[in-house]
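One protein chain is absent from this view; the other protein chains keep their places.
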Amino acid sequence: MPRIFSLLLLSALSAFTVQCFGQDKLPVGIVTSLTGPMAPPGKFQMNGFNLAAEEINGAGGIALGGRKYSIELKVYDTRANPAEGASALQRLATVDKVAVVLGELHSGVAAAEAPVAQDYSLPLILTVPTGPNLTEQGNRFLFRVNASNDQLNLALADFIGKQGWTPLSFIAWNNDAGRGGVNGMKKLLGEAKSGYVGYFNVGDVDFSSHISNIRASNARAVMLFMDEEPGSLAIKQIRDAGLKAQLIGTLAMGSDRFLKRLDAARLEGMVQYNAFPPNANTPRIRAFSERYKKKFGEEAHGFAAQSYDGLMMAAAAMQKAGTASDGKKLRDALASMEHEGVIGRIKFDDKGQAHPPVYVTQWCANGSRRILYPENLKADCGAG
Amino acid sequence: MTRGLITAAVIAALYLAPMVASPYLLHVLVLSCLYAIPAVGLNLMLGYTGLVSLGHIAFAGIGAYTAAYLMVDVKVGYWAALAIATLAAGGAGAVIGSICLRFRSHFFMIVTLAFGLMLFSVMNNWDDVTRGAAGFPGIPRPAGFAPLESFYRLALSAALLAFAVQWGVVRSRFGLILVALRQDERLAEAKGVNAALYKTAVFALGSALAGAGGVLLVSFLRVAAPGSFTLAESINAVLIVIVGGAGSLAGPALGALLFVGLPEYLRVAAEWRLVIFGLLLVLITLFAPEGLAALLGRLAKRRRR
Partner (left out) sequence: MAQALLEQVINGLMTGSIYVLVALGMVLIYGVMHVLNFAHGVLFMVGGYLCHFFFTRLTGSYPLALVLSMAALALIGVAIERSVFRPLQGNLRNQVIASLGLILVIENLVIALWGPNALQLRTAATERLVAIGELRFPMQHVMIIALTAIVVAAMFGFLKWSKFGTALRATSQDRSAAMVVGIPVERVDMASFALGTALAALGGALVGPLFLVFPQMGDAPMVKGLAGILLGGMGSVPGAVIGGLIIGVAESVSTLFLPTDYRDSIAFAIMVAILLVRPRGLFGLRVRGEA
């Protein structure tokens, strides 16, 4: 019997060996969730990386020391588990010997990956985790392209306060993203303006108990801290229950794909913070949206845009530093450069945190979006 | 005699491993040692006493967060924090165990699962103390053991210590009584054994071992996150013990090596690695139910003939 095991195992594994020919390869490490309940957002993250890698390689690759290298993504599934994250970083650093690592979805896992990156002087560029204390550990090799929870909440709290949409109630994922969002928002708005908080586990589909309580509390607005799948259910159930409060969502609720899950009537008037508005009038953004749609057949997700920018910036840093193996030089290049990304201008501060603009967009009656904030980037329906 | 020599040789080789092993291999070995420690605790509970707990790793979490809080917020030294956290986990095991032990077989299993989930909720939601879902970063490695090679030796020593404790318990009268309780509790009680006391004691001991393992794990990772102490991890621990060989001394070691090593080895297979893994589990239960330790033992015997 054991012999059959090993035969099965061997044949399964040999099916996965890949023969690589051609141009010199430059390995770049990616950590994300490929399986498990966070796989859907992980897929958007991967789309961004894949699109960036394709564009870089299509343009000839990265030129270092007189030779051209094409980027090869080494992707590891960390499944929301800190130990797997640390193992993945260890492997990327010492076995795959990558130039840089990007990605991750969870703050808890990123917190386990960052020290390993530091141990091996390997730059780690986060493109999705929002936990504020990640950049407070004094790790010079950790960078974050996306806005942290604190930054997102600041933009939104400002906007919400001005609109008078308080008391604000919440329905949130009971994980780092949801809890971080709620805690941050409540701190900014203060107890007087904060209402009911309804937490739910990733994978839950029924929000009836929360909706009943929100209605009973006469909240003016409901903020949804979750991704598009539960978001579509929550909004459907909220509107079906006849609750007419103002809806506020995350960047996951600003795409066409989200619209398809529901319909324009239910979404009209809903507001969300966004990392980038796909139809904005900036050429850079339009070009990216078109390329994304062409490759993946759907509108770009904010995570994809953030990840795309992360890899592009890493490639630019490698060119600037003239190396892909000297982690310290690469790190210094990243720390000192400015990059015009799809999500805006990316420049890391002394804690490794970038400060991209945080947009607030709103759904219009005809299914298009408008930009409400920042004031100087306001745009009408169709340009959001 | 020869078995003792072989064991000594293996242990010596393990200590010398950093001289030849790659950092990645050392990392995998560290994780194997750290997963083996709670597994030893569970082996005593499940393998020897027959208590199938589906919430075991929650106690690793109690140890981990207690130590994290002590080290970072209260500024207690590493070793003192480790000791206090181990005791705390053991104490929690005694209390929670005494409630769970009022039930048997299926009921016991589900009640331990329930407690595991409730403890997880506390770890995830109690933002002020545990830092909540985003994790508790900044947990130090003990002074002098920060580099990977040194921490590896520390983890190895801790694991060996846990196995020594297991060996001591199994050979003692306490261990014999545990086995008697698993085989026929009524008979043991008829002979005057206070079943509840012994079962609670092993539950506490198992939880203490889990707590110690938890402290070492979070100081290796330098972060304590709820994601390390989920139901899936408790189920993992049960699988480690059973696949390795429940009720055998080497079982937790083999199980931990398999469960840490195989997914890492299968990393190249991305989505399919879990399908392969699950298939292996089902096949093992059908064809090698006593676990790897027994399987290897049988193979060794066959070769000797």
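Order as written gives the chain letters A and B; numbering starts at 1 within each chain.
The rule is short, and it goes like this: a residue touches a chain if its C-beta (ideal position, glycine included) is under 8 Å from a C-beta of that chain, and two chains touch if they have at least 3 such contacts.
Bear in mind that the values here come from a model prediction, so they are computed numbers and not experimental data.
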Note to self: Just to verify: which one of A:V197, A:A252 or A:I285 makes contact with the chain not shown?
What the structure shows: A:V197
Margin query: Given that one chain is not shown, which residue among A:V95, A:L154 or A:A241 touches it?
Written below: A:A241
Check: Considering the whole complex, which of A:K74, A:H210 or A:H339 touches the chain not shown?
Finding: A:H210
Check: Which residue numbers on chain B touch the omitted chain?
Finding: 46, 52, 99, 102-107, 109-111, 113-115, 117-118, 121, 124-125, 185-186, 235, 238-239, 242-243, 246, 271-272, 274-275, 277-282, 284-286, 289
Next item on the list: Considering the whole complex rather than only what is displayed, give the residues of chain A touching the chain that is not shown.
Entry: 34-37, 39-40, 42-43, 174, 179, 197-206, 208-210, 212-213, 216, 229, 232-233, 237, 240-242, 261
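In this section, only the chains that are shown with their structure count from here on.
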Checklist line | Distance from the mean Cα position of chain B to that of chain A, given in whole angstrom | finding: 35
Notebook entry, point to check: In the complex formed with chain A, which residues of chain B make contact?
Noted result: 22-24, 27-28, 31, 124-125, 127, 131-135, 137-138, 148, 217, 220-223, 225-228, 263-264, 266-272, 274, 276, 280, 283, 287-288, 295, 299
Note to self: Using the touch definition from the top, list the residues of chain A that touch chain B in their complex.
What the structure shows: 1-2, 5, 9, 12-13, 16-17, 34-35, 75-77, 80-84, 86-88, 90-91, 93-95, 106-109, 111-112, 115, 119, 131, 133-134, 137, 174-176, 178-180, 183, 199
